[in-house]
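The following block contains the structure, expressed as structure tokens.
Excluded from the complex is one protein chain; the other protein chains are retained at their positions.
Our next item is subunit A:
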Amino acid sequence: MRLRESPAARIGASIAIATGLYGVSFGALSVASGLSFWQTMALSLLLFSGGSQFAFIGVIAGGGTGVAAMSASALLGIRNGVYGMQLNALMKPTGWRRFVSAQITIDESTATATGQRDPAEQQRGFWVAGIGIYVLWNIFTAAGAFLGDALGDPKQWGLDGAAVAAFLGLLWPRIRAFQPAAIAVVCAVVTLLAVPLVPPGVPILVAALAAGLIGWFRRGHTPDHSPGHDDDGMEPDIEPYGRGDHSHGQPAARPVPGRTGTGGRDGIFGTAGSGGTPGHGPLGFSEGGAA
């Protein structure tokens, strides 16, 4: 099959365009939070995981230290390790491909690959989404960084409000059931309580500790989930494929848990879409950690 005829490649490409575009917001917010142009580009070129990048600049913008920014970024990146495990089970890359695959292992490429059953389509979806986002994300990060520099006073343009919106936008698609909503509320409250008590940046790590403890001790899954479907946010936050037009094979790889077979669980906010249209819905393209 030629690449142009591959459904996975087409979906990967449309996700790459949508995700790459909002590299603009990262670039602009990053320079507004005090990073230089090249520090901003280093995050997009080398770190390349949207959630971790936003976390890093979010801590710095709030007056946190470099070590706090690093910690938040690293903790938010842990899910990429789990994605890597899933993708390794599906695609088994060898040699240099394994090292390149690792760099482009993000929410969007994982969701595109794990939504396919045919191994060749999984490959096409993963590479088209991953490389496409990498290229566009970096181009638009640079554009955003120039824009942010040109804007002058970030507050006048509401860029601090844009950062708030960006984090809520990253969180939103992961809140598809009661449990993740409860975890989010608990961590938000813990953060507010910690802000007056500890140095800037540290409240985020206190909340991470609380979240980690909840994940460690709470029961695995509710009865209406198939085993392994925890519906706890451990899924890429985009939904490249509509429900019902594909099925996830290979349960060992835990592909995109929670997206199928969970009845009405997803879409607590009506985000689950109606058909096979890529990018339906609000968050169809929302990043989430990605890019």
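To be clear about the criterion, a residue touches a chain if its C-beta (ideal position, glycine included) is under 8 Å from a C-beta of that chain, and two chains touch if they have at least 3 such contacts; residues count from 1.
Everything that follows uses one rule, which is that contacts and distances are computed from a predicted model.
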| item | value |
| --- | --- |
| Choices "Branched-chain amino acid transporter AzlD", "Molybdate transport system substrate-binding protein", "3-isopropylmalate dehydratase small subunit" or "Inner-membrane translocator" - which one is the UniProt name of the chain not shown | "Branched-chain amino acid transporter AzlD" |
| Touching residue (missing chain; options A:L76, A:A111 or A:V128) | A:L76 |
| Residue among A:A13, A:V31 or A:L159 touching the omitted chain | A:L159 |
| Residues from subunit A at the interface with the omitted partner, ascending | 18, 21-22, 24-25, 35, 39, 42-43, 46-49, 51-52, 54-56, 58-63, 65-67, 69-70, 72-89, 93, 98-99, 101-103, 105, 155-172, 174-175, 180, 183-188, 190-192, 195-200, 203-204, 207-208, 210-212, 214-216, 218, 220, 228, 230, 232-235, 252, 254, 257, 269-271, 281-287, 289 |
